[in-house]
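Structure incoming, see below.
Only one protein chain is missing from this complex, and each of the others stays in its spot.
Presenting chain A:
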Amino acid sequence: MTTKKKRSSTTQNDKWVVIAPDSVADTSKTDSNDPAFVRLRNPATGEASLYLFSSGDSELYEVKAFDEDYHSWFVGQTVQRDGRLLYITPMDPMYLVLPYLIKVGKEGKFQPVQQVVLDEDFPACTRLLSCSRTQASLHHVAEEKEVGSQRFHRYNQEKTMQWLQKKVDKTVKALKMRNISVGGGVKSTTYIRMKQESDVQEEDYLRYAHGLISEYISEDLSKELLNVLGLPEISSPKELEPPSKKRKLSDKPVEAGEDYTKFNSADFIRKPPKKMTAAQKSLAKVDKTGMKTMSSFFSPKVKTENN
């Protein structure tokens, strides 16, 4: 409604609107701590992201926000300016453990994971090791040695790639099951086609799944995975990129994109009026009787311009 006042984005919200699986709130294990939000290093970006440990740290969940402009919530009898919707979804903790394994793995030594998964900036990362899935899937990405009662691990790229490949396969299955549009022309996953796509190839699914998995792994791993999947880095640039319509190189001097001076020149007047868009046409049809014209607010100047 107003444009004068700017939104201050610094306002803190004390409420979140969250969608989470029931398992998050499951505190049946009486002796364990409550579910907790923690900041951990995002495996793809290296920056802090928000995650959630279930009670007893047995499960890891990631927190994602649906955040678009011009949204707010009415919560009970209050208004919440922040219209975000947070999703809490289960996540394989291995994705978060992997960067630490890779980093230490460069030394080539077998080490106990407790010495590997350490982070000054994110001390909570050690809790990842309490997750039931971490212990169960370490062997997917690392070689294991057992000495006495202690276990030692060393990162293994080959194993990791096989593991990621399985992840991609599973994702492809999920994509097919949910009829998600993955073709080249698709701009939005929520777009539902009336007709089934006939020209979607296996490669489209693979590429799409690879893209999804890449949001959870480093860029290096993502590139390597592309190789392993047998997907050329850029298979056909013409299909992937929209056709270039403009900006052809020319010898003419570069002109400013919005050069207002040229509209004052005489030849501009001779040009035929531009075709109106549908919206402009419908606006032009509106009965404006009794309304002031925009120009009437600036009247003396307009008259001189018309001469």
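Just so it is clear, contacts are C-beta pairs under 8 Å (C-beta built on N, C-alpha and C of every residue); 3 or more make two chains touch, one makes a residue touch a chain; residues count from 1.
Heads up, the rule we're going with is that contacts and distances are computed from a predicted model.
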* To do: Report the protein name recorded by UniProt for the chain absent from the figure; options are "Electron transfer flavoprotein subunit alpha", "tRNA (adenine(58)-N(1))-methyltransferase non-catalytic subunit TRM6", "Ribonuclease" or "Translin".
  => "Ribonuclease"
* Specify the residue from the set A:Q115, A:Q135, A:N227 or A:S282 that touches the hidden chain. => A:S282
* In the full complex, which bits of chain A touch the chain not displayed? Write them out. => 1-2, 4-5, 7, 69-70, 79, 282, 286-291
